[in-house]
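Missing here: one protein chain of the complex. Every other protein chain is in place.
In this document, chain identifiers A and B correspond to the written order of the chains, with residue numbering beginning at 1 in each.
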Amino acid sequence: MAAVIPLIQTRALTRQFGGLKAVDNVDFNLESGKIHAIIGPNGAGKTTFVSLLSGRLLPDSGTILFDGQDITTMPAHKRVQVGIAYTFQITSVFANLSVYDNVALPVQRRLLQRGRVDPGALHQSVFEVLDRVGMADHAHSKAGSLSYGHQRLLEVAMGLALQPRLLILDEPTQGLSDGEIDTFIELVREIARDATVLLIEHNMQVVMALADRITVMNNGKILAEGTPSEIRANAAVQEAYLGGGDV
Amino acid sequence: MTEVRSNATRIWLLHAAVIVLLLAGNFLLPEYHRGMFSRALVLATYAMGYNLLFGYTGLLSLGHAMFFAAGMYGAGLPVYHLGWDVPLVFATGIAAAGLLSLAVGVLALRTTGVAFMIVTMMFAQIFFLATLYFTTWTRGEEGLVLQPTTRAIEFAGNTISLSDPSTRYLVALTLFAIVLLVSLRLVKSSFGRTLVAIRENEERVRMLGYNVFATKLLAVVFSGLVCGAAGAAYGLLFGYVGSGFASSQYSILALLYVLLGGAATTLGPLVGTLFMFYVIDYTSGLTSAYLLLVGVVLIILILFFPKGLLGTIREKWLPWLP
Partner (left out) sequence: MAFGPYFLLATLEGLVTASILALTALGLSLVFGVMRVVNVAHGEFFMLGAVLAWAVSTAFAGHPAIGFSAALLVAPLVVGGAAFLSERLVLRRLDYNPEATIVATIGMLYIIQQLALTFYGADARPVQAPFNVRIQLPWFGYSGYKLFVIAAAIIVMLGTWLLLTRTKIGLIMRATQYDRETAQAFGIPVDRVYGGVFALGAMLAAVAAVLVVPTQQAHYLMGRDPLLLSFIVVIIGGLGSLRGTLVAALIVGLSDGIISVFFSPTLAKMLATALVALVLVFRPQGLFGVRTR
């Protein structure tokens, strides 16, 4: 097998809270161009794990490589600049700003990285992103006045606007209606054409519909990893997670 | 989109109208009120500097008097002791405030919330005590009086005296107008958008790839520069430099003007400053304890009108107000 460098590689990654090992000695590889889902019961350490990847938390020990580069101690904002975008589990759009401004923030940062922010280019890019998620009509509404589903969409739009190489979605469908979830699945598929997607998700229907690979976490460790059908067949997973009546 | 365009036009027209009205004031206002307005315009400039940090970036400093006073001493000391020219000391005043704000920003921005308020208050207290301690140069509370002859600009063979009331008014207005237009430009820019976003949710801004610390530091320095320019102008125009301007009271006044006029509104600082000037003037016949009034107004504002005059107007009637 050819030695393809994984987009993300963690070695012995560990983070404790008090005495509790939220992430315990995790070795993890994320292949480029795939949709990869992390599942597991509440408190399994999923959010802590992706927080370590995005730089919101720093690990106690272990290393993280992004495209072969060591980013273990890189500050969060730099990680975003090299291409790791994180969308929040709890919707945290800027409620008092317009939808336009919410998307303009990531766009202008990206433009700034390449030099000056030209108002015309900014305007165009913002509407490209809004069109992609179907929210151009709402550009001048206050983000806080949107429906919950639209706020989740806006959250993803902000991630998209960064044009990341890796987009981390932390429970994006939580609280969405079935109809909204279908739209969402389509959107993530489309995003995955340009970017690698790492998805934390409780809804197994969404996971099975989207994921190329699945990692199961439990008690801060990786319990199993494989294709959706392998995970479905895995007895340990059945017991720890799928058998728990969640699905 | 046409709505956005017409809003932009409306905004520029409003600001231009305010400046033109103030310009007319130079010829229409009675002498006493023209003097009041001259001072109010400089202090409103100071408040605009404060507003950039407090209103737009959401950083509540309780120590901005140190930047105002740094500008004042940075300009006043070289005039008084070295006899430097007015344009040069205006620059040294601004530079002094810029350097101080950079140093204070680097330290104070390691803290947030209440700790930031207390730390800025303490740095300002140190600056205030320093103006008393180095009394050989500053003459402490008594202060330095800058003679009219040292406050004149030689320009194309003419002598422009800053102690002339009309010149004083026009210089104060020029400074005010420049800072007003620059802040308007700034808050409508990408940088201004980032500042407001930091005020709303700092962590989210970081996760969009911004270096939040550096951005906030830039805001502190920019705010410090504006306040320093106001301080330098105040010293040069009114010919007096004293430690009173570095006292905590002047930090609170900036907060008061901005809260009263409306935080995060471009014209709020002017409205707040003028309003407070005239309230104090009006009641000065009743009590000499004008700080009592400051206290009462502060509490009433924070209890019942936390958005201030223009903030309330924007919320109720004119949503396009910047």
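By our rule, a contact is a pair of C-beta atoms (placed from the backbone, for glycine too) under 8 Å apart; a residue touches a chain by one contact, two chains touch by 3 or more.
Source: prediction; values computed, not measured.
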Omitted chain - touching chains that are shown: B
Residue of B:115, B:145, B:214 or B:318 in touch with the missing chain, whole complex considered: B:115
Touch criterion as defined above, residue of B:83, B:148, B:165 or B:295 at the omitted chain: B:295
Touching the absent chain when the full complex is considered, from B:28, B:126 or B:145: B:126
Residue among B:255, B:276 or B:309 touching the omitted chain: B:255
Chain B residues touching the omitted chain (full complex): 60, 62, 107-108, 110-111, 113-115, 117-119, 122-123, 125-126, 129-130, 132-133, 252, 255, 259, 287, 289, 291-292, 294-299, 302-303, 306
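Everything below uses one rule, namely that only the chains that are shown with their structure count from here on.
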CA centroid of chain A to CA centroid of chain B, Å: 43
Contact set on chain B toward chain A in their complex: 4, 190, 193-194, 196-197, 200-201, 203-212
Residues of chain A touching chain B in the complex: 54, 56, 75-78, 80-81, 85-86, 88, 92-97, 101, 104-106, 108-110, 112-113, 117, 122, 140, 158, 162
